[in-house]
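Showing chain A:
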Amino acid sequence: MASTIRVRATSSGETTEVQALIQHPMDSGFVKDAKGEIIPPHFIQQLTFEYDGKPVFSADWGGGVSKDPYVKFAFKGAKKGDDLKVSWVDNKGATDTTTAKIQ
Partner candidate 1 sequence: MRNGMLKAVLPLLLLIAGATSARAEGSEADFKTAYAAAEAANKEAGALRNQWTTTAATLAEAKKSADAGEFGKATASAREAEALAKASIFQATSEKERWKDMEIR
Partner candidate 2 sequence: MRPRSAIQLASAALALAMLACAAPAGATDKVDPVADAKAFKKFFTDKFPKVKLEDFVNGPYSMNEDLHRQWEEKEQFPPYEFSLEMGKEMFSKPFRNGKSFEDCFPNKGIGIRQNYPYFDEKEGKVVTLELALNRCREANGEPAFSYVRDEMAALTAYMAFTSRGKPFDIKIPNDPRALEAYQKGKEYFYTRRGQLNFSCATCHVQSPGERIRAEVLAPALGILNAMPIYRSEWSGMGTTSRRFTTCNSQIRGVPLNPQDDEYRNLEYYLSYVSNGLPISGPGARP
């Protein structure tokens, strides 16, 4: 099955700019469905971007982040051709991970 993580990392000079789009319902647990019942909370709690085995960006999320979250950030010390690993864990214990080459 296709990964839930789309990531693009581009390096220019010292800086690597990273963009990622993650497919996830991010249900807060406060919204009711058409029948009036609460849609149970289902959201990413931990999101990590790792370079060279060390985290360069990590996020602790809650229900306040919207569906299909988009993340953008920049970091230093990487170069073209290196790997960037992205992984998330949600409140149900599900995970996904992917590795992208920095362009």
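To be clear about the criterion, a contact is a pair of C-beta atoms (placed from the backbone, for glycine too) under 8 Å apart; a residue touches a chain by one contact, two chains touch by 3 or more; residues count from 1.
Selection criteria: all candidates are chains of the complex that A comes from, given by their letters.
Please read these numbers as outputs of a predicted model, since none were measured by experiment.
Q: Please state which of the candidates 1 or 2 is in contact with chain A in this complex.
A: So the candidate in touch with chain A would be 2.
Q: Under the touch definition given earlier, write down the residues of chain A that touch candidate 2 in their complex.
A: Spelled out, the residues of chain A in touch with candidate 2 are 2, 6, 8, 19-21, 23, 66-68, 70, 72.
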